[in-house]
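Excluded from the complex is one protein chain; the other protein chains are retained at their positions.
Naming follows writing order (A and B), and every chain is counted from residue 1.
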Amino acid sequence: MNTLIKTIEVLGIIAFALTGFYKARKLRMDLIGVYALGMVTALGGGSLRDIILNRHPLFWVQHYEYAILLLALGIVASLVSQELFEKKKLVVFVLALDALGLGSFSASGASLANQLGCHPFISALLGVTTGVFGGVIRDVVCNEIPYVFQRTELYATCSFVGAWSYLLIFRAYGNDVLAAVSCIAITFILRMFALQYKIKLPI
Amino acid sequence: MNTLIKTIEVLGIIAFALTGFYKARKLRMDLIGVYALGMVTALGGGSLRDIILNRHPLFWVQHYEYAILLLALGIVASLVSQELFEKKKLVVFVLALDALGLGSFSASGASLANQLGCHPFISALLGVTTGVFGGVIRDVVCNEIPYVFQRTELYATCSFVGAWSYLLIFRAYGNDVLAAVSCIAITFILRMFALQYKIKLPI
Partner (left out) sequence: MNTLIKTIEVLGIIAFALTGFYKARKLRMDLIGVYALGMVTALGGGSLRDIILNRHPLFWVQHYEYAILLLALGIVASLVSQELFEKKKLVVFVLALDALGLGSFSASGASLANQLGCHPFISALLGVTTGVFGGVIRDVVCNEIPYVFQRTELYATCSFVGAWSYLLIFRAYGNDVLAAVSCIAITFILRMFALQYKIKLPI
């Protein structure tokens, strides 16, 4: 089960990085830009979580293999044609992986904040922060209004609901793995539904 | 007196948040965007202060009631009409509260840096950072050149003068509350004057 969560986290990091690579290619950046944008998207939310919660070393400083993996992927992403990136099937696939990543980051943020004794509302917020801020930084660097703040299909909301489900299930059963799996599942399903049926917030 | 300072801080946080809500509504963001922009504006400067000075937990992680209060206000702000936000009287009122907030954040930044033994110039800078960076982050996220860096009515300058008044009065009398009140008063009066008479920096 722990291996499952770890696998989902890695898939999520890759999906986040791909969205960064995609934007960078679209803006005609070189390998440095592609790699940098992939890195901030994939690792930005977790870094902010670690800095806010004073956890050192930051997760990617400790797990240096993430940075190396993303460099390898970034080189590949710089070599393939831009059209490949925009293939409908790939987009759907990346959106699904991205939803998994959102769920796993939300769980990790809520879990770590909760362990450090934060109030549940703050823990839920840190789940959302971990899940969405990589993308926020990506969009800000690209000079765009962050996607996640716009009136579009539910994204941060899925993360928020998922983070609360983590906190409630952890409180009820005291089982971190069960809570994380349910957070990932709920975030993922809610996000897929929102995309499929174009569900937006009423306000 | 301490209650007075606390009250002013809360009023300032609310005013800062309102400027974030306003921008978000103008950009037609949904509740997530409204809340997020209110949060970064209201809590961004203090967070940066705490991270620079290595103070943990961050003030809003500890005082979780701020985040909950802002969510409640953000929901209200998402429901009212955009016109209400632009009512002349409300704008003047928010500008006044914002000036109070600027003063109270400047005092808190200068005070905490001073307590930790920073050089007075650095303490004054941290007062300004605490006072203005929430707004800087808000503007950057909204894809605008930060208001506070533009050739417009004195803003950061009021904070800088206020922070120095805190440091000088604290050095002279050793009284934190007196120093904070004078910082708030000086920042507020200077900012109101600058707005009234359109005072700008000569260079």
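Simple rule for what comes next: a residue touches a chain if its C-beta (ideal position, glycine included) is under 8 Å from a C-beta of that chain, and two chains touch if they have at least 3 such contacts.
Keep in mind the model is a prediction, meaning the values are calculated, not measured.
Looking at B:T7, B:Q150 or B:N175, the residue that reaches the missing chain in the full complex is B:Q150. The hidden chain makes contact, of the residues B:L27, B:I122 or B:M192, with B:I122. Residue in contact with the omitted chain (choice from A:A36, A:L116 or A:M192): A:A36. Note on the undisplayed chain: of the listed residues A:V10, A:A96, A:L116 or A:C142, the one touching it is A:C142. Across the interface with the omitted chain, chain B contributes residues 51-54, 113, 116, 118-119, 121-122, 125, 136, 140, 143-146, 148-152, 155-157, 200-201, 203. As for the chain not pictured, it touches chain A at residues 24, 27-33, 36-37, 47, 51, 56-58, 60-61, 64, 67-68, 75, 78-79, 140-143.
The working rule: only the chains that are shown with their structure count from here on.
Here the spacing of chain A and chain B, counted between their Cα centres, is 30 Å.
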